[in-house]
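Take a look at this one; I'll ask things after.
One protein chain omitted, others in place.
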Amino acid sequence: MSQHGRRRALSVTKYVVLTVVAVVLVIGPFWVVLVNSWKTFGEASRMGLGLPTEWAIVENYVEVFQKASVPDGLRNSLVVTITAIVALILLGAGAAWVFARSTRRLDRAAYYLVVLGIFIPPAVVTTIAMLRTVGLYGGHPGLIVFYIGAFLPLTIFLMTGFVRSIPVELEDAARIDGCGHLGVFVRIILPLLRPIIATSVVLLMILIWNEFFWAFFTLKGTANNTLPLGLYYVQSQALYQTRWNLVFTHIVLVSAPLLFVYVLAQRRIMSGLTGGALKG
Amino acid sequence: MPAHGVRRAFGSVRWLAAPALALLVLFNLLPSALQLVFAFTDWNSFRPEVRFTGLDNLQYLLDDGSLVRGVRVSLTFAILVAVIQNGVGLLLALALERTTRINSVFRTIFFLPVLVSAIAVGYTFRGLLDGDGVVNGMLGMLTGSAIDQAWLGDKNLAIVLVALIHSWKWVGLTMLIYIAGLNGIPEDYKEAARVEGASGLQTFRRITMPLLAPAITVNVVLTIVGGLTTFDIIFATTRGGPARSTEVLNMFIFGQYGSGYFGYATALSLVLFLIICAISLPLLALLRRREVSL
Partner (left out) sequence: MRSRTLTMAAGVALALSATGGAVVQAQDPEMPDLTGTTLTYWTSTTGVGQAIPNLIKGFEEATGATVETVAFPDPFEQNFLTRWATGDRPDFFNFHPVYSWMVRLNPSETLVDLSAEDFVGKTKFGLLDSAGNEDGKNYAAVITYPYITGMLYNKQVFADAGLSIPTTLDEFWTACETFKAAYPDKTFMFAGGGDLWPIQIFAFDLWADDVKAGLMDEVNAGTTTFTDPRFVSGIQALQDAIAKGCVNDDITTAGFDGELTSVFDGSAAMIAQGTWAIPSLIDANGLDAVNETIGFFPLSARSATATWSVSQGGSFFVPVNTADPARQEAALAFIRYATGAGYAQYLAESKDLPVLDGHEAPADVSTPLLEANAAYLEASAPGFSMVIKAPYGDFHVSMGEMINGEKTAEDVAADLQREFERAVQTIGD
């Protein structure tokens, strides 16, 4: 076989292997969840791969929608996620601007401390105690503040590198034109940060939307539950046997928003993550 | 650059960082520091008073072996996850390095698990690995006899399985970071090597790997820390069982907190915090040193 032919054969083999792996290991579980969310309780318990013999798609989705307060969960997740992300972007960009432009030793040190925070997660027990002390515990504000504290390091890190690439001349020019600091920030910096903002939003969305552990500790009252918390309650309603058909239905509903957004913005997300992520 | 002008204008701009730093200090740094205090007290839910007890908490957890076990399980899990995620992630990244249409499709597919909540992933695999689940069904078809092994109930296998599940969820992100790193290596370098007669493997070892160092370090640190701080997947699959073989530190902390032993829970948090520092700080220092500027 010629060199070219051999490379072709390798390439084909590679894609065959990739396809098998992708189908069995990735598409497979997704399919099991989806198809069993269409089945009745009894059939779903066997968790087969086949299509339902008895379609229960309407019953399942209606039941989960009502019992698991999916609309509430969706609303709560949206409120928490969007607020947190907006705050993270604005606050993070502000801090990044300062860190990127400053030459002071103190600021350099602070920046390194902040970057360290990416890898070191917040302490649950003491952070909750802090939330209680300032009176923010229990509702969405507390959780939002928790997320801001937890993800600012990552946001600041992503943005600082980008700000450095914005020429200072642009800022000076704007100032000469009479812009105040805030004006420079809003008119020059933020717009030029658009690519990294997009990347950050995507990353933060993935991290915050699906977050369970901290939400579990920080939110009180089921009315405040975000979607992952709702899933936990649905799964645990079982007395003796887990109602997998309903659990899978809930999983579909919880995952759908993010998957939907992803499908829409897919190309932008991919290029953002592969291109922008490491520019720090 | 008119340095003087920048600095003068700059002075009053620094308040823009203030809100971020305030929140960061209050809800991230200060609580982490407070661990250093409460970990050495008997803070609990039985009585409102709190007393200093020094090293008693840690002594107790050492004496009954649970601290050592928790650390061991957590480290085992983290190392398994780091190896699996980085190994598979790098392979996938190498296979899908070029940004073609078909590669984009595969990248998307492998990224999907990252988008699903960990709790959902946990429940899904708990169902799949159930005695009556799909995995057994398929194994039964392959081997011809009925299999009803409760996979997650095997005290030796459980930790490996949950590590695989965790890796399944996150490998897409590792892959993307490697792809970004690979794409950042100029083709000229590899071309030059090929022209000089280097084989694919040699090119990989001498050119690609060193230039991939930053991505490797980031991924290794992220996967290890991600492994050390895992909770959702274990909570949804085994709850720390069977026989505590999957009781990672966060699971243990949850148990202690739920039993009312807040001081002990904080002490465990502190231990986890120190382990993470002990691993990330040296590795990050390594990153700085190995950074190859292009």
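In this document, chain identifiers A and B correspond to the written order of the chains, with residue numbering beginning at 1 in each.
The rule is simple: a contact is a pair of C-beta atoms (placed from the backbone, for glycine too) under 8 Å apart; a residue touches a chain by one contact, two chains touch by 3 or more.
The structure displayed is predicted, hence computed values, not measured ones.
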Filtering B:28, B:44 or B:117 for touch with the omitted chain leaves B:44
For review purposes, identify every residue of chain A that touches the missing chain, sorted by number. 128-129, 132-133, 137-138, 217, 220-222, 232-233, 235-241
Contacts of chain B with the missing chain: which residues? 37-38, 41-52, 60, 63-64, 131, 150, 153, 155, 239, 241-244, 254-255, 257-262
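The rule is simple: only the chains that are shown with their structure count from here on.
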In their shared complex, chain A is touched by residues of chain B numbered 1-2, 5-7, 9-10, 12-14, 16-17, 19-21, 23-24, 26-32, 34-35, 38, 95-96, 99, 102, 104, 106-120, 123-125, 127-128, 130, 132-134, 137, 168, 176-177, 179-181, 183-184, 214-215, 218, 221-222, 225, 229, 231-232, 235-236, 250, 253, 257, 262, 265-266, 269-270, 273, 276-277, 280-281, 284
The chain A residues in contact with chain B across the complex are 14-15, 18, 22, 25-27, 29-30, 32-33, 36, 45-49, 91-92, 94-95, 97-99, 101-103, 110, 113-114, 116-117, 119-127, 129-131, 134, 145-146, 148-150, 152-153, 156, 168-169, 171-172, 175, 181, 185, 206, 209-213, 227-228, 231-232, 235, 242, 244, 247-248, 251, 254-255, 258-259, 262, 266-267, 270, 273-275, 277-278
